[in-house]
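All protein chains of the complex are present and in place, except for one that has been dropped.
As written, the chains take the letters A and B, and residue 1 is the first residue of each chain.
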Amino acid sequence: MSSVPGVVAINTFREAVRDRVLYNLVFFALLMIGAAILVGQISIGIERLVIINLGLSAISVIGLVMAVFIGVGLVYKEIEKQTLYSLLAKPVLRWEFLVGKYAGLLMTLVVNTSFMVLGLAAALFYVGRPFVRGDLSVLVAVYFILLELALVTALALFFSCFSSPMLSTLFTLGIYVTGISAGDIREFGEFTHNRGMEAVTRVLYYLVPNFHNFNSIATASHGDAVPFTLVWQNTVYTMLYAAVVLIAASAVFSRRNLK
Amino acid sequence: MNRSPQTRLVWKAIVAIPLLLALAAFLQRRIDAETRSEATQREELLVRSAPLVKKLSLGYDSLLADIYWTRVVQYYGRRVGLPNASFDLLPPLLDITTTLDPHLVVAYRFGAIFLSEPKPIGDGRSDLAVELVKRGIAANPDQWLLYYDLGFLYYWRLKNYPDAAATYLAGGKLPHAPILMKLMAARIAEKGGSIETSRMIFSQLYQSTKDPNVQKIALKQLRILKAQEDEMHLDELIEQYAKRFGRRPTSIKDLVEAGLLPGVPLDPLGFPYVIGTDIKSHLNPKSPIGQPNP
Partner (left out) sequence: MPAPAIEIDQLTMDYPVGFWRKRSRRALDHLSLQVQEGEIFGFLGPNGAGKTTTLKLLMGLIFPTAGTARIRGRSIDDVSMHAEIGYLPEQPYFYDYLTARELLDYYARFSGYGRAERNGRVTRFLGMVGLAEAADTQLRKFSKGMLQRAGIAQAILHDPKVIFLDEPMSGLDPVGRREVRDIILDLRKQGRTVFFSTHILSDAEMICDRVAVLVNGKLQGIGAPAQFVPIEVQTMEIFFELPEGRTLPATLDHRATQTGARYRIEIPEAELYSSLDRLREASAEILSVTPVRPTLEDYFLRLVGREGAASSPAEVLTP
């Protein structure tokens, strides 16, 4: 019994690997890490800080770009090009197809991020410091970045089911920015001292995926430890939220007429 | 040889493109010369509100902090030494940097020295420096270096010896703090300001920093202090001479001939001390120690 999502996932991964655009992005990220070494030289005494800040930020941004730009085309492209038609004529359920596309892109992101992390490790090594225990939090920060990407990918996939790439990109990025500033938005609501605004902003806070939970670049660059409870809390949060989005995507997609 | 139109175009391009680029480069140099004088004067900070910058950073605040920190270093480096240099943007730049990354200890330390250092080396605002370092301590309560800097500010800039002693004492209790700090606390509490305490403080400052700007200041101050100490010593010897011979010496040589000194003493930069018309020892007028910087 072959698992449909698995087959679709591997195919999605293969498509990403053969798409040369990705290599440019990874190269760009490695370039950033090289730049970090350069910048580190000018900042006296804080090379490690700067390299990790710049390296992790580059990994985060590149990951986001990949997740959004590939994600919004995941389903849309297959509909536009009608490759989906022959696929759905097989014994393939629509939700199985969605999960497979999701898993495939996630796999791609994990592999690419791993390469970039190796580049970052090489940069730290080059600067001459041996690895210390504080570097573990760099790995945790990378893990959090991946969790973040998992959520963004789910959102992009969801929009891809019914909206054009341009709109999907806007929606996904919009939700991402809202999710990062969710705390501030809730604060604004509280400042207004208006019951209605407070209620609205509070609902918004719990509704929107709180991407600010995942930000530990600063912790990693200062070599501080990330509390373990945060690690599993964020993991469960991501799983819950991604499940919500994927279920919504399956529901929307299941009755869609494919022109 | 009969070249096709396409090949001829390629050759024309190979010739034309470097020529045009060279022209552009030449023009660029003229533009740079034109704008150079304006650049230093017109430096601007578009967003001054630190909380706003933090909100706009979208989760990349520690990276942005590093970027602002490099800006601080460049801003300072470009202006220090210029006559009439002003450092108006230094306080807000440091404010933004430390708001974005409250754990960037180097920024607090930089502010402690260069916000308080009198012009034209620094901004001359000890009050702002104290505020900054206090915020640094609030965010990094285990950093003894920051207590050290605050103690320095109280002692040297504000001559506030009670607060200085209290700060050194509190900092001395932190993990990894040098025992020196408790010693200094005791000394200051007892004697207030003294040359020896000041020398201890500046040597510790020199050793605790990697910033060459700070090291320069510390070194200069250490030389001044050493000279002061030497002068005190020499003045005592002048009194002794007067008591012995019933008149004041007119030059250092007199002291040497009287056997009070083994030789003409030199200041830390190698210039011999002199006796001035007020019959007190002074630095040699040629010695750079007494001059204002750079």
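Heads up, the rule we're going with is that a residue touches a chain if its C-beta (ideal position, glycine included) is under 8 Å from a C-beta of that chain, and two chains touch if they have at least 3 such contacts.
Quick caveat: nothing in here was measured; it's all calculated off a predicted structure.
Touch, as defined at the top, links the missing chain to these shown chains in the whole complex: A. Of the candidate positions A:82, A:192 or A:233, contact with the unshown chain belongs to A:82. Take subunit A: the residues that touch the chain left off the picture are 1-2, 4, 7, 11, 14-15, 18-19, 81-83, 85-93, 255, 257-259.
Just so it is clear, only the chains that are shown with their structure count from here on.
The touching residues of subunit A, when paired with subunit B in their complex, are 39, 42-46, 49-50, 53-54, 57, 60-61, 177, 180-181, 184, 211-212, 215, 217-218, 221-222. Subunit B makes touch with subunit A in their complex at residues 55, 58-63, 65-66, 69-70, 73, 101, 103-104, 106, 210-212.
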